[in-house]
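Starting off with a structure, shown below.
Removed: one protein chain of the complex. Kept in place: all other protein chains.
A, B and C are the chain letters, set down in written order, and residue numbers restart from 1 in every chain.
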Amino acid sequence: MKHISDKNIIPFNNNVDYCVGTGRMGLALQKEYMEQLKFVQDGIGFSHIRGHGLFSDDMAIYHEYEENDETKVEYNFTYLDLVMDSYKEVGLKPFLELGFMPDKLSSDTQTIFYWKGNVTPPKDYKKWCNLVTATLKHLMERYGVEEVITWPIEVWNEPNLPGFWKDANMQEYFKLFEETFNAIKGLDSRFKVGGPAICGVEDELWIDEFMKFIDGKNLPVDFITRHHYTTKEHTFKGHYSYAELEDPEFRFNNLKTTRKIVDSYSKYAGLPIHITEYNTSYSPDCVIHDTNLNAAYLAHHLSRLGDDTTSYSYWTFGDIFEEKGVPFAPFHGGFGMVANHSIPKPTYYTFAFYKKLKGECIFRDDDLIVVKANDGTLRGIAWNICENKSDEKTVKLPVSIEREAGEYSLIQKIVDESTCNPLKIWHDFGEPRSLSADQIDVLKTAATPLIKSDILISNGNVEFELEINPNGVIYFELMKCNSTPDRGYEYK
Amino acid sequence: MKHISDKNIIPFNNNVDYCVGTGRMGLALQKEYMEQLKFVQDGIGFSHIRGHGLFSDDMAIYHEYEENDETKVEYNFTYLDLVMDSYKEVGLKPFLELGFMPDKLSSDTQTIFYWKGNVTPPKDYKKWCNLVTATLKHLMERYGVEEVITWPIEVWNEPNLPGFWKDANMQEYFKLFEETFNAIKGLDSRFKVGGPAICGVEDELWIDEFMKFIDGKNLPVDFITRHHYTTKEHTFKGHYSYAELEDPEFRFNNLKTTRKIVDSYSKYAGLPIHITEYNTSYSPDCVIHDTNLNAAYLAHHLSRLGDDTTSYSYWTFGDIFEEKGVPFAPFHGGFGMVANHSIPKPTYYTFAFYKKLKGECIFRDDDLIVVKANDGTLRGIAWNICENKSDEKTVKLPVSIEREAGEYSLIQKIVDESTCNPLKIWHDFGEPRSLSADQIDVLKTAATPLIKSDILISNGNVEFELEINPNGVIYFELMKCNSTPDRGYEYK
Amino acid sequence: MKHISDKNIIPFNNNVDYCVGTGRMGLALQKEYMEQLKFVQDGIGFSHIRGHGLFSDDMAIYHEYEENDETKVEYNFTYLDLVMDSYKEVGLKPFLELGFMPDKLSSDTQTIFYWKGNVTPPKDYKKWCNLVTATLKHLMERYGVEEVITWPIEVWNEPNLPGFWKDANMQEYFKLFEETFNAIKGLDSRFKVGGPAICGVEDELWIDEFMKFIDGKNLPVDFITRHHYTTKEHTFKGHYSYAELEDPEFRFNNLKTTRKIVDSYSKYAGLPIHITEYNTSYSPDCVIHDTNLNAAYLAHHLSRLGDDTTSYSYWTFGDIFEEKGVPFAPFHGGFGMVANHSIPKPTYYTFAFYKKLKGECIFRDDDLIVVKANDGTLRGIAWNICENKSDEKTVKLPVSIEREAGEYSLIQKIVDESTCNPLKIWHDFGEPRSLSADQIDVLKTAATPLIKSDILISNGNVEFELEINPNGVIYFELMKCNSTPDRGYEYK
Partner (left out) sequence: MKHISDKNIIPFNNNVDYCVGTGRMGLALQKEYMEQLKFVQDGIGFSHIRGHGLFSDDMAIYHEYEENDETKVEYNFTYLDLVMDSYKEVGLKPFLELGFMPDKLSSDTQTIFYWKGNVTPPKDYKKWCNLVTATLKHLMERYGVEEVITWPIEVWNEPNLPGFWKDANMQEYFKLFEETFNAIKGLDSRFKVGGPAICGVEDELWIDEFMKFIDGKNLPVDFITRHHYTTKEHTFKGHYSYAELEDPEFRFNNLKTTRKIVDSYSKYAGLPIHITEYNTSYSPDCVIHDTNLNAAYLAHHLSRLGDDTTSYSYWTFGDIFEEKGVPFAPFHGGFGMVANHSIPKPTYYTFAFYKKLKGECIFRDDDLIVVKANDGTLRGIAWNICENKSDEKTVKLPVSIEREAGEYSLIQKIVDESTCNPLKIWHDFGEPRSLSADQIDVLKTAATPLIKSDILISNGNVEFELEINPNGVIYFELMKCNSTPDRGYEYK
């Protein structure tokens, strides 16, 4: 029996809705992409969005041409405007990631991904800085200075991987960072600029060296960024990959270390740390992403992610994503909270549920978290992670909550393998690659939590039992119920 | 075990989507009304709509004024156009019911309903006929002659009740019918015109006398109309009424008798009979309408309603309805398939499910009906009616269906008291009269069928068991499954 | 030549968008009504809306029933919620007008309008006050206390007319005012409450007596309200009325007098005066409302209306209006800025243009008003009122505006009888009562201002000539133009 009282307030930094990830900025031109994003914004509502490829050639920003035997530069913001207008329309600010390199500005030909993002340093740092400041200036003109300076700016992505930054050349990255940082602050010192956007490879070394570098140079960096993925090694097969989950504590400790390193530099102690990407698997074809297991694992994760960081941005909101090419099937292990045709995956609900967990945390353990809202409503999330078939069991969680005497409504939203599992329905349809309108309709209906309700009586405590099926996530609300039936009405 | 084979074709006249009822034509001006209607049309899609009050004063069609000491008549079709345009927009044709009487044209002051429909004969039959033909002529100009002549026309509503037709004066009704009939046929003989739109009070007498009358007058009437309600006597309390259900066979026999009477007149043998209203209770405040019991009872009913009739029009699609005044609460025992804010009630799904039962019927008994679609898919509906708490039990229905060897997808949509019961959720919320956006969202999520899927193997027969909870309705589809996983994909 | 310089700042209270009028609250349930309102809100955007009939029986709020030989009261807020939700959806707060009397609460049977609003005092003032406070309490629960206390409240409508308030009984009105005022302030003293909502009949007497009354009683009234119509006597013919316009100065003086009377009471000096209704004609069938003349006359009027008042609410936004019955034709002299099917009338643009006149006024005379916006853009409106055919002439208005040297864009939007006159097109169609989709399309296209643009050069002054056709209204913007052609582009 879990005893819960709102007399105990527990620190809980719920910043689940600060930022969300997206494949590549150029994909934001797509209709299906925007429909998925609108769906996510209507149902959850993030504040920021971060993705790669702002300067990649499909955005068509950077151009050079010859005139009078001279190479001249010109910028094209036609597509940038379309993308930023679309983000604004759905209530999002960009968390700007500066990268990758326009072909014409690149020092070499190395690319990453199916869509060929150039990952080499600029051939000319002055031209790079001009590109950055010209782009920011344009945005400031179009969207207003006071607005644009609130958009966080991160320099490059995962320079600690040779695939993302040529040779994972640390000194070259520091140079890029410093030049870019100074150029932006020169434009308007109120911009918030950070890095180094690394993932979990040699991360401690990189963070430490980065801190040393900015400390030495006395750069007033505004925040530190890193990534966070929580699966073990992948095996690859055809278009797919498979991976086991890591012990979450292992990765939470990793974050704690990052926090400690940063705080060890007195100038930077307490500096915000943003996780600018996280998910279970880092591979956009890993079957886990479409499962209820993913939803349950993340439900636990989200109860803790803010402990050592300021924010954390789920990678990614939707399934329009081309890093390994265009997926062949609607369920393909993509990062998205929603599959194409805006079919929510179980993980979508983990986010929708945490979005509602605003207020004072009054209980948190490894199965359950409870928050008290301003109006006195209690909201909680419970989960039951069962990675292996053999461990699958339904968990019964008896709960006792101190509440003054009276009637209470208990509303539960239940997402588990039998109530909200579009992946299984799709599988049982025969795994069709093209969905008919009818199949989409069935899948959307299936991708809905089951609702359960009760009226409970408190005599000082409200007692009930949460029954959580394998890989289930349950959201509940407990609120005062003042039943005043209409004249003559008798419910059954 | 129910043995089903598509070698047996059973007669089944599924006309569930021919027509649906609506409170009063003037209410079709309302935004909330049209949103509910659009919801119903998107999800089900009826062909016709029938309601009262075409000529009632809120539609503002009929006017008299004095000029040069003469009383002149003028017509105003402003609101009629708005209503008909709206119907057209959602794909509906009107099943025109001619009534009630404009105040200025009435012979007396007797009214019915909170909204005061005048139920007296015209003071001047010529003016009445002119009103009818002027209205039709206007519609023909606006919507095209060829279109408008396909709209069925019914003369008045329930003249066998003194509340609906002064003194339930049969001879006066026959006069009204004859004059109106001749006026319409005089305008265009291709119009389809019928009556007498009676309900179950002295119905056999009325039908017989009506047939005698038209037979004697040699009127080439196009169809016969009557109503069909299936509850016993109501008790009233405050704003509500309560009633028990009748044995369905009793009422089916009633319809059979109507059929026999009509067929006994050789000129009219086989004439279409339209049920222009049906429901369980005839009272717009009867708590049964909002329940799963209603959905299950109607699931059985719809398997049989077409046996002796051509069509049957559920009374009504939505809950904007004012016969007893404006309801005080969102769930108030209204006739609607959907409650205000377009929250579907369980009964909505009974209709959505029958809508899909097009094809050849291959099985029908008192629990189950199965149809084979053109593309070979089998679709079925099963139900479990439990009117009394004490009778409640879950029914297990083992089914065996002849199918050639291979894999089959079985998709079930389950609507019962625990999976799709917005009434209970609303009750557990404390029966709020005003719903918050959040409550509406929870109620809509709750008002969704649970989806279950399986892959089954046939070795000549596909066998499975339907498990139907009390007052549950289950819709299922069984179709060939050709699973062709994407390269490398392994479902769990 | 008009010489304009932004060195001269002229007082100009532009509150054109504070409030707009609407026929009757119950009509807000209608779809067509809401579409017109959405159109107006998208194009103009008012803050408040005020109309009659909050307590009339079609809103169905007040009910009495008998129980245990006692008369009990109950309230029904189903329709009120629908209306208020709709207003909120389009960004409007209500300017609440308390009236008319529910039949059950009335002391007599006198009604006004086709829709029969009861205009008699309450049979029981306590029940009336309970109705008012119960309604406000309900609104506070649904929309939040802090929000609802910002909604201004006006007691009754035009009690100085015997048609609107039985016998125009002044003392009875004062009683109603005092009781209601105290009841509301007792609920929450932060509510803003005012009256007496009179029109121009014996208005000075009423205002003076009202001030005397509240002064004597020491009531801390929050604002004074009155109406303002500007046509001479009407002649009536069939469904229509005809009237000549008054000299605007005559009516402006009328407002000045009201201001003086109010200010003469020291306790109330400077109290806000809201014009809660104004238009040219006060009759909803006066042909002037659909004309360009109306637009031009109001263009002048709006340059002055705020001089002695805080706000002014145009009566009405749209043509769904039933005071004299349902109009027979799309153009019928209705009050609306937009005709049915959301066809804007010329007057709509007068409002759309004034909406943009925010900033510092730098010029105002009887032909022209110019305002300088924060970003330096100049915006102006010019008009040419020609009531009589014989006076019709095109006016040429040479203008010289001090601007620093450089290029300027001049954009004109021209609304006159030849560029934006849907009434004429409709007339030339043969005045059809039912509009086809094609005709609606042509009328909407016709109801669009003509746009004219130029690039002008300033050498200290920008000079241009506005050419205003009879009954024309011209809106213009003058802004710095920094032409930077794309590489290689040459405009003809």
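The criterion applied here is as follows: contacts are C-beta pairs under 8 Å (C-beta built on N, C-alpha and C of every residue); 3 or more make two chains touch, one makes a residue touch a chain.
These numbers were taken from a predicted model, which means no experiment stands behind them.
Asks: Can you say which of A:152, A:327 or A:470 touches the chain missing from this structure?
Replies: A:327
Asks: Consider the whole complex, including the chain that is not shown, and state which of C:144, C:163, C:186 or C:238 touches that chain.
Replies: Considering all chains, including the one not shown, the answer is C:238.
Asks: Tell me which of A:29, A:373 or A:455 is the one touching the absent chain.
Replies: A:29
Asks: Could you pull out which residues of subunit A are in touch with the chain that's been left out?
Replies: Its contact residues with the unshown chain are 29-34, 60, 63, 74, 76-79, 81-82, 86, 138, 141-142, 325-329, 340, 433-434, 436.
Asks: Considering the entire assembly, which residues of subunit C contact the chain that has been omitted?
Replies: Looking at subunit C, the ones touching the missing chain are residues 236-240, 242, 287, 291, 328-329, 332, 389, 407, 409-411, 413, 418-419, 423-425, 427-431, 433, 442, 445-446, 448-455, 481-492.
Everything that follows uses one rule, which is that only the chains that are shown with their structure count from here on.
Asks: Look at all chain centres (mean of CA atoms) and spot the one farthest from the centre of subunit B.
Replies: Measuring from the centre of subunit B, the most distant chain centre belongs to A.
Asks: Between subunit A and subunit B, what's the gap in Å when you average each chain's C-alpha atoms?
Replies: The separation of the two C-alpha centroids amounts to 48 Å.
Asks: When the C-alpha atoms of subunit B and subunit C are each averaged to a single point, how far apart are the two points in Å?
Replies: Taking the average C-alpha coordinate of subunit B and of subunit C, the gap between them is 44 Å.
Asks: Counting only residues that touch at least two other chains, what does the list for subunit A look like?
Replies: 487 - these are the residues of subunit A that touch more than one other chain.
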